[in-house]
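Other chains of the complex are left out, but the ones given are in their true place.
Going in written order, the chains are labelled A and B, and every chain counts its residues from 1.
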Amino acid sequence: MRVAPGNSVCGDGGSPAGILRGVSYAVQTDVYEGPVDLLLHLILKDEVDLYEISLSRIVDGFLAYLDAAVAALDLELTTEFLVIAATLVDLKARRLLPGPVDVEVDEELALFEQRDLLLARLIEAKTFRDAGGALEVLAQAASRSLPRTAGLEERFLALAPDLLAGVTPADLHAAWLRVSSPAPPPPRVQLDHVAPVKVSVGEAVEDLVARLPGAGLVTFRFLTEGMVDRMEVIVRFLAVLELYKQGLIELGQAMTFGDLEVSWVGEPDSVFAGVDSYDG
Amino acid sequence: MASEAARAAEAILMVADEPVEPQLLAQLLEVSPVRVDELCEELAAAYEAEDRGFVLVRVAGGWRFQSHPDLAPYVERFVLDGQPARMSPAALETLAIVAYKQPVSRAQVAVIRGVNADAVMRTLCQRGYVEEVGRDPGPGQAVLYGTSRMFLERLGVDSLADLPPLGDFVPGPEVVEALERGLGADET
């Protein structure tokens, strides 16, 4: 355990873990612990190096969330997730793909900047989560006492100024209109036409294991042909990274921004060993 | 050393808004109603002996704390100087909801106002403008509130029928637009 006990006031009640299991959303649709929370949880609780496996788990966890909550699909949340996922994919890709020879210095700097920003956000999120935990401790202690609210005894009521003095029936009616007129509903984005993404990283890996052996050198573009959803492409990319890590495929890139080339190098009957790491 | 039962009685009576019947206290403290009366009498005697500014008395069939009669002049000044002299917009809105939607529960008022209404409702009840008129027959049996006779008198009308009718409400163009947008957004 790397986390000092004193730094975890809130105790992390277990809800972020629910993201991975996909269980907590049904009851907590308005309190979704966002991508930043999810990252925080993965890094601090599971102690994973994101380089290892957890990015795919993040995607799977998020997809599980989308599955469970398509009705309330939140565009800002999804965008936020894509930004974070893209940054992480970028970070990982740099370390997996052959040497930094052709990487621009500016790009490298931009990457560091993104990583620092992400780190700053994680630190901030952890700070406020623990502060929230401390508020809860105070609230719990305070809830053991109830205040006296009995108010004035009858004999003093006659003395109390008549609050209705000067109030007319018209004032009352005006007050009613103030509270009864509906507030304009918040603008909503029509998302009904957006089909939920159903593919998990595990499924994408299985698909690749079925297609790649014997297919020779293929491009990543080829493997994502026909995909219109960015999330699907990200999932597919994670699956490719996973297979690369397992030593089952080789990756190549002829030039910067060129097509990513994928070739199967595993034994034809290689037993794929990574599926269990997607269970969260 | 005060007994647990006596301390528990003090705690309950301190948070009670109404006189608490000895039977109820007996049940909560797990002692007999006779013992409750003994305990409360002992407490009342102790406050008297300590020359406290409050008393514990038996009124309307129950026990309650109240201010010591000697100190009425101070309490009167508190009532005159320390209490709001005019109805706040929040209080008037709450009163309007009760007037037009009665009988209505506190939870329903909170939903319409969009904020917790407990404190305001308590004040309105205390001032006698609003009163309990029944219980919701559904689960939970929430207390239902309505406006009082005094409310009508102070407002200068004979009956609720004399209030400006709700039908006069004609939504403005922005409200109509909002409603249409709301309906459109639900289409699939």
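Keep in mind that, in the parts below, contacts are C-beta pairs under 8 Å (C-beta built on N, C-alpha and C of every residue); 3 or more make two chains touch, one makes a residue touch a chain.
Because the structure is a prediction, the values reported are computed rather than measured.
The shown chains stand for their kinds once each; the full complex in the file has the makeup A x1, B x2.
Just so it is clear, only the chains that are shown with their structure count from here on.
Subunit A and subunit B have Cα centroids separated by 44 Å. On the subunit B side of its complex with subunit A, the touching residues are 14-18, 64-67, 72, 75-76, 79-80, 83-87, 89, 91-93, 95-97, 99-100, 112-113, 122-123, 126-129, 151, 154-157, 162-164, 166, 168-169, 171-172, 174-175, 177-179, 181-182, 185, 188. Remark: subunit A residues 146-153, 155-157, 159-173, 175-185, 188, 190, 192 touch subunit B in the complex.
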